[in-house]
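Below is a structure I'd like to ask you about.
Here the complex is missing a single protein chain, while all its other protein chains stay put.
By letter and in written order, the chains are A and B; residue numbering begins at 1 in each of them.
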Amino acid sequence: MSAGGRAVGTDPGGEGLAHQLKHQVPLMLWLVFVWMLLWGTWSWANLISGSVVALAVTVLLPLPPVIGGARVHPVGLAVFVGYFFVDLVRSAALVAWQTLRPGGIGNSAIIQVQMRTDSDLLLTIVAESLTLVPGSVVIDMDRERRTLSLHILHVRDLADVESRRAAVLAEEERVVRAFGSPDEIAALAHAPGEAPVATGRRTP
Amino acid sequence: MSDVDSVRDVVAVVLLLAGAFLCLTAGLGLVRFHDVLTRMHAGTKPQVLGILLIMIGGAIRLEGWSATWMLLLVAVFQMLTAPVSAHMISRVAYRRRHVRRDLLLVDELRTGEAADRLYRGDEPADAPPEEPATALEESRRDEGTLPPA
Partner (left out) sequence: MIAVFWAAYVMLGAGALLTLVRLARGPSLLDRVVATDVLLVIISAGLAVYAALQRDPTVVPVLVVVSLLAFVGSVSVARYIGGMLLTSGGDGQDVGLPLADEERIARGAEEERR
């Protein structure tokens, strides 16, 4: 979070509104879609009013563009979604058991995991999916050093801590294989500490 | 009205019961767990899986696409927003020391308190510290990489 980085790149000069709109089109499509779902029926009136609302929202409340955008690899996405739902059900059952069992919960842990990817979008997806799975919450994130800090609900011993850390890295790998660029997938082969820095997909 | 006659309905009712059970364990976890962070875990469980199960169950039972889409929309909203609020609350909870440190096996975030000077509270992620140069210098001094003034 360098202070100087803010002004650079939010509006790469000259192209103005058209350039901004190009970045906002997926967002606008999503907003129109949500508008239709809220009304519950498809009609031209809904489409037009939804477009007007989406245009107003994107112009009046602009968001910084996500640099690089996402590429979707269908196989990787299927693996990611499959593992995600299995994880969701399994750890929800585990947490439910920990609330019910007579002994209560044992020790918790706060671990810091060094990530290998350097893209805002991918890190966001990793953090969101880790928080969605019960039993782990992302507490903090150091963007410069690329570390995530997680609170783990229940750990037995130090070996368990290491296995949770490996699980986080595996989750990262699945996310990168689902949404990453070829460079980022290649970066997975490096050890967490020595990955090449600055692939430059940082939102300024 | 409230009839259960086909396999579809049985599946839906089972999903609803599972979701309701997760809500019960959430309440139980809130009462039994020790600190804010662990209670947070109890909270995210029905927020994600419970709502998902109940919405799917509801979508199976309700006729008409309008209601089905809206239920799915609620589930999507929950899955997008629950991590954000959970993260914000747990971050503040850690910084306000609402943590039973004696029950933590390891705490790798507690390396020093230098970070607190740079990111003090729950400001937006792109907010610079008020005096970046001074704050950075001070935190370096705390870490020991710079000699004290």
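Just so it is clear, a residue touches a chain if its C-beta (ideal position, glycine included) is under 8 Å from a C-beta of that chain, and two chains touch if they have at least 3 such contacts.
Since the model is a prediction, treat every value here as computed from it, not as a measurement.
One chain isn't displayed here. Which of the visible ones does it touch?
So, taking every chain into account, the missing one touches B.
Which residues does chain B use to touch the chain missing from this display?
Spelled out for chain B, the touching residues are 1-4, 12-13, 16-17, 19-21, 23-28, 30-31, 34-36, 39-40, 42-43, 46-47, 50-51, 54-55, 57-58, 60-64, 66-67, 70-71, 73-74, 77-78, 81-82, 84-85, 88-89, 91-93, 95-103, 113, 116, 120-123.
Criterion: only the chains that are shown with their structure count from here on.
How about chain A: which of its residues touch chain B in the complex?
Those in contact with chain B are residues 1-3, 6, 34, 37-38, 40-41, 88-89, 92, 95-96, 98-100, 104-105, 107-112, 127-128, 131-132, 134-140, 143, 149, 151, 153, 155, 157-158, 161.
Under the stated contact criterion, what part of chain B meets chain A in this complex?
Residue positions touching the partner: 21-22, 25-26, 28-29, 32-34, 37-38, 40-42, 44-45, 48-49, 52, 65-67, 69-70, 72-73, 79-80, 82-84, 86-87, 90-91, 94, 99, 103-110, 119, 125-129, 132.
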